[in-house]
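A single protein chain has been removed from this complex, and every other one stays in its place.
This part shows chain A:
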């Protein structure tokens, strides 16, 4: 448990930690324990015997980030430091920050460690540092996976100086992301309490995710494209877009740009991460002790049963047992903190991405052209939320409660999966649909009504396919969360590609007379088959 390569590497910095007043052997012990746990999966109620040992799941799933990273390479060949690095850092910040917000928020906000370790003679700073290093380690692995290939390419294409500076900036970027996220949570923890706190955190996550998307747009807008040349146009808001800072730093150091504004931006790239880090270190004790707010339980108010909702549920799930599982899933998804931490950032995407694309494409043409065009296919992006949520529903912080499945006189396993899938659709897809459909009809006029029907039907079919493909035999809320859960991400990613396939079929049918009507009928039949026979296929397997 104490012989990880990362720990041996860390040993070299031991004196540094000691000088900072941190109990190094203790730090190493805690990290070693964390890393050991990350290589393990806690067996679930139904698979007691299957104890898999060995590889860290997180590390195994890093290749997907290497793929993402390839997107950066073309920009290395542009001959303008400022522009290329602003864009590159825009992309990197997007990838890393999204991952930080959705995957590591739960680690950052973990309260269990406090109860476990604070009762032992370990000081708070050592525990917090261990926590931070644990996240930093995964963030670094992520960064290395994403930027490894681009870094090497840059060494050949752009030279050694560029490479070194790029590397240094990546480290600063990592600090910045980690500290920014921590400080945002810290601020929230100071001002809110109880149930409201938990909601605000989820809201903040969505806001952060949207902020990143918006920021990326701003970065692109910082430059003016003429036929062959890219020129930087200074604006006050660039002071708030970190990717531009890093671009400016490169520009200032490598081309000797001396305009005051660029120097200011370059300085920010260095100063802000350092200040954020100092602030964070200063605030650690206060941060940790306010974390306990998260574990306080508020006395729940009795929720009034909404009659309309009851009628609607009765309509979509006539079977009482199935409806029961729907209500159970609703309650779990609403209350499960970690689930929300991981899922809500993605929900933000669903609403924004279609418009973002419309916005960028309509840039070059008029609104009229957009209305006449076929951008309504962007509605398919709303389907993205489905695999994200469904790949998460088998996890729960209270996974041990899943013994009830075994103890209950269950008539039909199918009802669990179907109830769950329906509840995911109602909770996460229905709101998007209700809001976006009128907007789309308003933009594209009523001519697209059948297209929207087809897309919504696709969503219903697709949700069932996702449940079958992503969850297989595992029961809802029956497995523990762990940091090392990235392989789900990959499966979900593959499922997202399937959406593209659906969209393509839709486009093809649209080319024929009555094609769309025929497709709609085909979809309806497919829904009927998958939602009955498909779900039949999953069976208890102990």
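Keep this in mind: a contact is a pair of C-beta atoms (placed from the backbone, for glycine too) under 8 Å apart; a residue touches a chain by one contact, two chains touch by 3 or more; residues count from 1.
As a working rule, contacts and distances are computed from a predicted model.
Per the UniProt record, the absent chain's protein name among "Phosphate transport system permease protein PstA", "NADH:ubiquinone oxidoreductase", "Crp/Fnr family transcriptional regulator" or "ABC transporter ATP-binding protein" is "ABC transporter ATP-binding protein". Interface note: of A:76, A:117 or A:358, the residue touching the hidden chain in the full complex is A:117. Across A:26, A:100, A:276 or A:503, the single residue that touches the chain missing here is A:26. Where chain A meets the omitted chain, the residues involved are 1, 25-26, 29-30, 33, 36-37, 40-43, 48, 51, 112, 114-124, 289, 292, 296.
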